[in-house]
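With one protein chain removed, the remaining protein chains of the complex are shown where they sit.
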Amino acid sequence: MPAWGTCLVIAIVAELVYFTLTTRQFAGHGTGMLDLTEQFAPTGVLALGLAMVILTGNIDLSCGANASLAAVIAGTVLSKGGDPVLAIVAAIAVSTLFGLFNGFIVAFIGIDSLLVTLATQFIVTSIATSVAGASPPFGFPSAFQLIGQGSVNDVPIALLIFLVIALLVIVGVGYTSLGRSLTLIGYNPRAALYSGIAIRGSLTAVFTLCGAMSGVAGVLLAAYYNSAQPDIGTDLLLPAITAVILGGVDIFGGRGLMGEVVLAVFLLGFLSQGMLIEGDSSLSITMITGLVLIGALVIKVVFERNFRERMTARMQSLQTLRPFRPPQGISEDADG
Amino acid sequence: MADHVERAGPVVRRGPGLHSVSGGDYEARGVSKSFGGVTVLHDVSVHFCRGEIHSLIGENGAGKSTLLKILAGMLTADYGELVLNGKLLSALSPREAQRSGVYLVPQEPRLMPDLSVAENLYLGALPKGRFSAVAWRQIIDTTEELITSVGLRADPRLPAGRLSLAQQQLLECARALSHGCGTIFFDEPTSPLTARDAERLFELMWQMRDQRLTLGFISHRLDEIEAVSDRITVLRDGAVVARAERGTWTRENLVTAMIGRKLTITRRTRRTAEPGTIMLDVDELVAPPEVNGMSVRVRAGEVVGLAGLVGSGRTEFAETVFGIRRPASGSVRVNGRDVTGASPRKCIDAGLIYLAEDRGRNGIFADVDIARNATSAIVGRLPRVAGPFVRTRKEQEIAQAAVLEMDVRASSIVAAIKTLSGGNQQKALLARWMLAKPLVAIFDEPTRGVDIGAKESIYSIIDTLAAAGLAALVISSELEELVRICDRVYTVYEGRVAGELAGDAVTLEALGQLAVGALWRRQGTRSRCLPPGASCTCHRGGPCCCAAARSW
Partner (left out) sequence: MPPRWALLLRRREILVTAVIVIVVAGSTAAHPYFWSSGNLAFIFADSVVITFLALGESFVMIGRGIDLSVGAIMGLSAIVVGFRIQNDGMSLLPAVLLGAAVGIVLGLGNGLLVGVVRLPPIIATLGTLSVYSGLEFVVTNGNQVDTIPSSITNLGSHTVLPGVPVILLLTVPFVLVSAWVLRYTTFGRSIYAVGDDAEAAYRAGIGVQRVLFLTYVISGLFAGLGGVAFLIYTSGASSTTGINDNLTAIAAAIIGGTALTGGVGGAFGALAGSVFLTVTLTAMSFAHVSDVWQPAGVGVLVLLAVVYDSRARAGGRRRSASRQRGVR
């Protein structure tokens, strides 16, 4: 079986070809596909932040809610007449703080990240709903909307932002001390401790980064939809996790390439957009996404297990009890 | 040790509903076993009879534990036969072994921490009452009987995780009995126990012996072995070298059989240079309960050994020095710098490294490639470009150079480290630590699970490093190793330094007697006696020994 990244690329090409041939509006005038990326760029950013957390063997269930909160804050600042830059900074600052909170509890108090982020997700959702108030903000200045809807030479700005972040994450995880530490922590936390890796600091950092990326995702969402509903980001959690797992990141940590996560984002993104254009509802898209996740994993696991079983079978056959054989040349017991 | 006296007491009962059982006549014939190229057992034949306590003795790595595991179905032998009550056993699994009446009380008891004591006893075989409901009342009652009969006092409803280690061991014994097992093996049960707990265990073993059960026993402590055994088999380097029945052995014979007369003991490395300044200065380090006030000094260019029995606290000491455990009191200085209680990172930056004992769990990142494994301790110091970005090509070159220098045989540096043999893995770890440019290195069992060729390699590496000025502390249970490479050896007992051997006093005999526990006698927690030539440490607060130096 070829490398996972290659499989993803093949799948992307296959689906692009399929959709272009079957649905007229998909390719548009050649640039239609690019426009579609605006829709899933926020999910992509979220997936990248989440991927770094999962790389360490943890998880962040609150990142979707965090994105919602960021969107709401940005929207609120804008609707009060604030500068778009201020809105963006405020949004990302708040979501980063919540990321830091998550990181602190996981790294320093030592509670399992599943439980912590389960709880923070609830808390952040409440705060977002509360801040949004009875009528959530909408109708933002066009300068702000450009982030989510504008393009530069037919390339959507949202896509550019996603690609820039993707590049930073790929390079960061692959080529910085922090990135190295994250992968090593994911592979073997004890060996990482004995190697002198700053586990607490790294974990706090990665959750904080995830919080920051949730903030960026939230800003993109608010800009794209031109409104800030308090649940705008919560729906993104599922597709984001799916993209991370589909991208080959091991849920237990360690294994996984950020580049392949980016590929998975495109794979899933175009899949859902193509189906939308075809006329499928958003919930059946969720269903197909779930099926793709399960299907891909089953294939991966079954194949790996087949390989592993063949190896263990070979090992075992070398270790079974054999009939008595006289030893070669060694004399009886030495004198006692 | 207390004399063996006929004990009147509660009869050891088997579990309810199980057929009555007596000990099995269990024989291992020509058993051989290798792990990854290292021969651990070679053509071993041992016969365990009913109504006997049959002990296996030998140094660390002699193969005793492996043999018991094979007998209990946890490992499969490469060659040989297992014959139980005249029947040849094939494809033995732990479950099969239990059904045939064979049980191994492991060195580390493995119980379900959240389930109650009673439930642990009856795991997988809960008796039922009316309506097919689990009969808890009956279970608790019989559990109480059973555990009392083995000398365990605990509430059967208590979660097993709350028991002390000694209690958990007794519970394992009770489990063996409740499953109707008549052939019970004990793998080093007494290492972590206090004298009183060990005494209780022996009483239980005698009772079981009197009930005609078959018992196998491993221990490092010769005084225990002598007091408890009816029959002794001595293993050395994976082969049976001596057998003896009660009344036919002497202490000297046993010790000689265990250590053997080594013709190939190479001359001790003579270091020409005088050792330099004190690089590692540990003063009265305390980290209860394993480390109870240890003071160690290592100079630059010196190779110092830490010898002691299993469970003497040497690894815990090293972990406390390196910052994995917190010290309660005492101080650690590296090259004059105080690193007491500092994190591993700070220790590494100050020049202290630690090659951990359990490399599978604490050393290697199994699925990661060799290069990344090699640079894992210097992640922060790798060559950079344009700010924080690591130059991976340079990093690989560095790793490659280090790995070659340590003579690691690997097909490619990007292969996962788990594909390497044990010896090469260890050398790769050495490469990792040497990249950190240490001043002081603690090596914990550096040649465990390593084949002969790699061993020599590692010894010469340590020699070279010492010659270049490294201060090395070697923790080892292999006597030849310590004799071969160390200039000085501290002997450790129950978390304290009990003595120090230096220069020509570091002989195989002196260390050998220590390692086989020939000298340690249990008297409460005090130890007595030092090998000839060892210096007394009681003036530094160690256990008092001067008055009664024994001569053998």
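We just call them A and B in the order they show up, numbering each chain from 1.
Here, contacts are C-beta pairs under 8 Å (C-beta built on N, C-alpha and C of every residue); 3 or more make two chains touch, one makes a residue touch a chain.
Remember, it's a predicted structure, so these values are computed and weren't measured experimentally.
Among A:181, A:214, A:229 or A:242, only A:242 touches the chain that is left out of the view.
Looking at A:81, A:110 or A:279, the residue that reaches the missing chain in the full complex is A:110.
Considering the full assembly, B:94 is the residue among B:51, B:94 or B:469 that touches the omitted chain.
Subunit B meets the missing chain through residues 94-95, 110-115, 119, 123-126, 128, 132-134, 136, 155, 157, 161-162, 361. Along subunit A, the points of touch with the absent chain fall at residues 57-59, 61, 109-116, 118-123, 125-127, 129-130, 189-190, 238, 241-242, 245, 251-252, 281, 283-291, 293-294, 297-298, 301-302, 305.
In this section, only the chains that are shown with their structure count from here on.
Look at where the CA atoms of subunit A average out and do the same for subunit B: the two points lie 44 Å apart. Of all the residues in subunit B, the ones that touch subunit A in their complex are 29-30, 32, 42-43, 76-82, 90-92, 234, 239-244, 249, 253, 257, 260, 322, 324, 343-345, 347-349, 354, 356, 361-368, 372, 376-377, 379-380, 382, 388-390, 392, 432. Against subunit B, the residues of subunit A that register as touching in their complex are 171, 174-177, 180-181, 183-184, 187-188, 190-198, 254-255, 319-327, 330, 333-336.
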